[in-house]
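One structure coming up, written as structure tokens, with questions to follow.
The complex appears here without one of its protein chains, the remainder shown in place.
This part shows chain A:
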Amino acid sequence: MEFALSEADAAFRSDLVGFLDRELAEGWNRSEHGLGSAVYTDFSRDFVRTLAAKGWLTPHWPKEYGGGGQGAWQHFVLGEEMWKRGEPRGPQYMNVNWVGPSLIKYGTEEQKAALLPPIARGEVFWCQGFSEPEAGTDLAALRTRAVREGEGYVLNGQKIWTSYANEADYCFLLARTGSVSDGRNGISVFLLPLSTPGVEVRRIDGFVGAHSFNELFLTDVRVPGNCLLGEENKGWDIVRRTLAYERVGAPRYARAARVLDGLADWCRAAGLLTDPGVQEQFGHARALCEAARVLVHRVIDERAKTKEPSPMAYQARAAMVQAERAVGDLALDVMGSEALVEQSPGDAQFRNSLGAGIAAGSYEVQLNLISRLILKLPKE
């Protein structure tokens, strides 16, 4: 056992921190701009190109696909430092964390050649077309259909809660190619250009970010056969793998811990940080952030050793939810009505924390999976 980064990885972190200190304007953070807002998205478009030019957008991808061939820890350190600063890569974290790796693993040479270089250069946005009005936590119930027509497919259906669909160029979309009774065995992945006729994006007004929810309507959307990723009806395996990347791909505890530091500054200035009750709540929240960090690190260690993703990722993600909620609650408890003021240190954290246990697989699903796969509790 060893709980320190290698010298090379620690040096990388130090370079990265220096770079971010220079590149990100004083006070940059998502709470000021809002997830999905025009200011935020425009900023991230330019920022990721700068990152790409330094080789820091896809450092963990193989070199032949525009990556740097670096290890899992450098990729992770990158994510940790980005989340600490409000994720200035915007939706790009999805591209580099799991859209790209899924294409690398399952794509044809033609798909890789066409789709990977623009991601590696930071030129495109992808969104994730998974959830539907009747299929969220029970994703395998999805109904969007893809019917073969000649060499291609015709897509019809509806997706919902699609973050960044308003800005994205492509959607990593799940559709049913088999029958509903096939359940998981009748689902395929489509790589859908959102400029295709028949695709309509509508905004849903939410309060977690400026523009974080969208609906995607697909009406007789005709796509060529090369939009299919992997084999027909084998999409569930791809998704399982994809979600394994996503569960710990966004180190949200890093941002929560940073917000907690900001809240401690706020409380110190307000003369509250010496209050024993306030101290206890801070100690509780900090311990949860640290527990989430160490559990995520355990998953990264597994990935760095190129093992198959294990169910430990579910514990890590559950711990992240607990940490985000604790910091969000603390913000409101200690700041009082000051936390209700838009753009206050507590405001964004509290509103984000309401979604912490919902996005990327609900908290309860993580608990189900832990019960079944780690504790081996019986179904009946």
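The rule is short, and it goes like this: a contact is a pair of C-beta atoms (placed from the backbone, for glycine too) under 8 Å apart; a residue touches a chain by one contact, two chains touch by 3 or more; residues count from 1.
Note that in this section contacts and distances are computed from a predicted model.
Look at the chain that isn't drawn here: its UniProt entry, checked against "Xylose transport system permease protein XylH", "Putative acyl-CoA dehydrogenase FadE", "Cell division protein FtsL" or "Fe-S cluster assembly protein SufD", names it "Putative acyl-CoA dehydrogenase FadE". Contact with the chain not shown here comes from a single listed residue; of A:C171, A:A319, A:A339 or A:A356, that residue is A:A319. Chain A residues in contact with the hidden partner, per the touch definition given at the top, are 1-6, 73, 261, 264, 268, 273-276, 279-284, 286-288, 290-292, 294-295, 297-298, 300-302, 304, 312, 315, 318-319, 322, 364, 366-368, 370-371, 374-380.
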